[in-house]
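Rather than the whole complex, this shows some of its chains in their spots.
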Amino acid sequence: MVSARKVRMGMVGGGEGAFIGHVHRQAAGLDGRIELVCGTFSRDPDNNRRTGEALGLAPPRCYGTWQDLLEGERQLPPEARVEFLTIVTPNHLHAPIAEATLRAGFHVFSEKPAALSLQEVQRLAQTLGGSDRLYGLAHTYLGYPMVWQARELVSSGALGRLRKVFVEYPQGWLSEDQAAQGNKQASWRGEPEQAGPSGCMADIGTHAFSLAEFVSGQRIQRLCATLGMHVAGRQLDDDGAMLFETAQGATGVLLASQVCAGEENALSIRLYGEKGGLEWRQEEPNSLIHRPLGEPMRVLRAGANHAWLCGEARRRLRLPAGHPEGYLEAMANLYSGFADAIRGPASLGFPGIEAGLRGMAFIEAVIASHHSDSKWTPLANIG
Amino acid sequence: MVSARKVRMGMVGGGEGAFIGHVHRQAAGLDGRIELVCGTFSRDPDNNRRTGEALGLAPPRCYGTWQDLLEGERQLPPEARVEFLTIVTPNHLHAPIAEATLRAGFHVFSEKPAALSLQEVQRLAQTLGGSDRLYGLAHTYLGYPMVWQARELVSSGALGRLRKVFVEYPQGWLSEDQAAQGNKQASWRGEPEQAGPSGCMADIGTHAFSLAEFVSGQRIQRLCATLGMHVAGRQLDDDGAMLFETAQGATGVLLASQVCAGEENALSIRLYGEKGGLEWRQEEPNSLIHRPLGEPMRVLRAGANHAWLCGEARRRLRLPAGHPEGYLEAMANLYSGFADAIRGPASLGFPGIEAGLRGMAFIEAVIASHHSDSKWTPLANIG
Amino acid sequence: MVSARKVRMGMVGGGEGAFIGHVHRQAAGLDGRIELVCGTFSRDPDNNRRTGEALGLAPPRCYGTWQDLLEGERQLPPEARVEFLTIVTPNHLHAPIAEATLRAGFHVFSEKPAALSLQEVQRLAQTLGGSDRLYGLAHTYLGYPMVWQARELVSSGALGRLRKVFVEYPQGWLSEDQAAQGNKQASWRGEPEQAGPSGCMADIGTHAFSLAEFVSGQRIQRLCATLGMHVAGRQLDDDGAMLFETAQGATGVLLASQVCAGEENALSIRLYGEKGGLEWRQEEPNSLIHRPLGEPMRVLRAGANHAWLCGEARRRLRLPAGHPEGYLEAMANLYSGFADAIRGPASLGFPGIEAGLRGMAFIEAVIASHHSDSKWTPLANIG
């Protein structure tokens, strides 16, 4: 049962036509812990106003700019003013808004990437470190219960010493020139000024990377990457793959692609150790395949096998056996963890600035490797 | 984008430990269209109070009884008072509370079954018909987008004349004596006074039945059923199966069981016509298998194949390709449809009293058939 | 390692264009235990001669009729003459040829059904009982290793007391009028004189029935069936379903249909007891799903889990983990068992006349039930 008073959320971005804002609002609202109290949704005043109205916001709290929002909310009494801002703008604004929000005394929940460069995210980390505010990053896939169960099986030694990690994220939606066809999502994601130095690797490669490090409990320390661009006029990578090694000596392959025609959102991870293997697929998130060496394959199911699941997995489940939970529930787990952390006592963990640091270090290493003739490029042990 | 002001919901039942109340609140809240404003959650005053507090209700609107609730809300100004009540009590209270709620001038959204007997649901239907109020019934599986897509493929003739319908709902959770082990859900469901004249068939058989009639667009007109009870001391059926025929001449099999050890919630339907077949499984709800005669099997995917989906399916989807949606989203579709119907303009349809009438007629026919030595028992064409 | 000298096989039926003969020859030859030495393949002399030549038979041993074959072979020296005949003619000839073959002193391996009526198969059983010859019946699905493993799990008590058996066999190939389109297989199968009193139930329903009795180790003692015919001009059932109970009190559903458009050969069985469930699907025959109550689902794999398989399953496997075996291998297991039984020492069991008796009793009970207004029709405890 949730605590009585709701945590007050504001949103930057996510006006009409901006898909991800609606997703965040649904996820934030799912557990009844969070209430949207203010926002600035679009640079287009009409869109902004319409969105605020549709969401039932009091007109004065539907601000024209994020600067106005920060200013306006600070002037409200503490018990009324917003507590955290969700940032769902194009990438290049994530870090500047997060910086200002922290400085204004509010918590931040940001879409990823945390910033456009390692340097920028390090600056943000410094600001955060000097504050007493919280920072959450929308690595949504880390909210799935069975991802936590996989991590637990690895860390508890069920696989023995880890040898192999295969992680992949194939999508097909950029097989054609979506931007030319007016797809707004595709459009800004293809422009380096707004998206940053990488396309596919920043957008989905980082999800694969963070999933691999999270579940394995190991850090990648060197990699050998190659990137691709497949549609005329495209300015950023839409595809890539890399070999890698972790600090503990496991090796593996990461691939991410947005030109795998016909694939939807097929993030998956497989890990193999001396004593068994694990497999998890995001498109069927309620199952976790465990192959103990020399025994029949087991399928751990989210709702059905409570007695076999660790506490971290169980706490992220809402429904009984056979009632599928999905992506919104995973994101809701991040929001609930964030709300818990604001109000206490904390219960569910969530990805924070360290995920942002790791992700940017990964992107920069991948790009460096792509341009290098040497086989191996180091990945800094930061974050 | 949703309309600005939220629809005001009250809840009867669903206190601490009553699982289904929490599920309804999550689903009702998911789309940001509905707000919980009052309730009476438990006959235990402490539980009731704690639940109300946890949900952030104003104390005066956390009532001691549903009679108090109806009385209290009627005295509030129209713009503040509750608009509809969600009834999530044990079965035997569904109809009495619904009756009183309608008479008090509020809309009703009820867990199923609508009542304990056909006679009772007919009385309720009469009350409803004499009012200008709305009635929604939680046949949650009819909220899945791909169920609507299946229905559309059948009704548009993609399968040709329908020949076969196989629908099944195996669960395993009553393989052992759950009630003896203190499972509250199992407990009242096993007592005829609270659960009604049927166990398994009323609880899940009706879901299978309504899915079959909904997707096929045909009504079952006769059936041959047999029921089972498998645990010592159990008073109601925990298992059953039937042969059936529809008014249009399709034949099929329905099975529902709660003693299929190891099964979770494996509701599924398969339909075959002159020109092809369809298959949908609730545990993987985002896929719909279509087997056109003489062509390769196709898998229609919820997010990925928008251009291939009908409007009714598309309107029930929230997420892009490969981002799984599940049970809460299906129930949220029912609530959003209900909220739309209250505030207008209506968009998403939802199951109503006719589903309640059909369901009770089904249960009574199944019980009659079970006790009959004749092969066929008619199912009345009501609802 | 097989024994040195090959068992000598003759074939009746299976000329050019008769598909099943070729299948039997491949299966019989697979393990290098059996050699085709004579045959009579077609009533068309040219077809007969061409087939014999193509198979490399000595011309004198390619006989014009099966009567000639029996006569001719008897005159050869014992060490050269045929040892058993495989009968792959249309159904109505199975029993007469089998009778004559046994009387002529040769063993019989027959396609199913064993005969066209219970009476006829009983006569055949009597002949067999009075001889010292062997009789094998091509219930091919009982040759799959994982079917034996399923049987072992049931009989060893892994499921506890058995409660439910669901067996089904949906095909789609008779969705249209295949006979009218010149399909020879469909043609004679649709004529009662050649096929017998039932179409679908005799052709594939018996497979489902024998699989259910074989794996459960229980006999069906009463049933309630209904049959269907779906294409104009068709004379025999192309579809049917039944409820049933076994002598030990388990209940279940059997369905078989040849008008499930788009289905291939989707024989499957599921069994549930007090302590768990099992599931096997013929189209993925190398996996057996075991759901122990309260534990994660296990997938037993044919090649990979030798230590978990019973001897009967292991002895029917040829290949290591992950190298799929299929239908021909299952039939080859029947032939190898039959060859073993002829030459000794016996190792692999195979279905015999008792399967023929059970199958015909089943068909006759199904037909009687279909025409009855009573719910239950007994199934005789013979065979």
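A few comments on the model shown:
Note that the chains are named A, B and C in the order they appear, and that numbering of residues resets to 1 at the start of each chain.
We adopt the following convention: a contact is a pair of C-beta atoms (placed from the backbone, for glycine too) under 8 Å apart; a residue touches a chain by one contact, two chains touch by 3 or more.
Note that this is a predicted model, so its numbers are computed, not measured.
In this structure file the full complex is assembled from 4 copies of one chain, 3 of which are shown.
By definition in this document, only the chains that are shown with their structure count from here on.
Separating the centre of chain A from that of chain C, both taken as means of CA atoms, is a distance of 55 Å. Centre-to-centre, using mean CA coordinates, chain A is 34 Å away from chain B. Note on chain placement: the centre of chain B and the centre of chain C lie 43 Å apart, centres being C-alpha means. Contact with two or more other chains is made by residues 297 of chain C.
Against chain A, the residues of chain B that register as touching in their complex are 1-6, 16, 19, 22-23, 25-26, 29-32, 36, 50-51, 53-56, 171, 173, 263-266, 282-285, 301, 303-304, 318-329.
Listing the residues of chain A that touch chain C in their complex gives 290, 294-301, 304-305, 307-308.
Those residues of chain C lying in contact with chain B across their complex are 159, 163-164, 166, 168, 170, 172, 175-176, 224, 226, 228, 230, 239, 241-243, 251-253, 255, 257, 259-263, 270, 272-277, 291-293, 297, 372-376.
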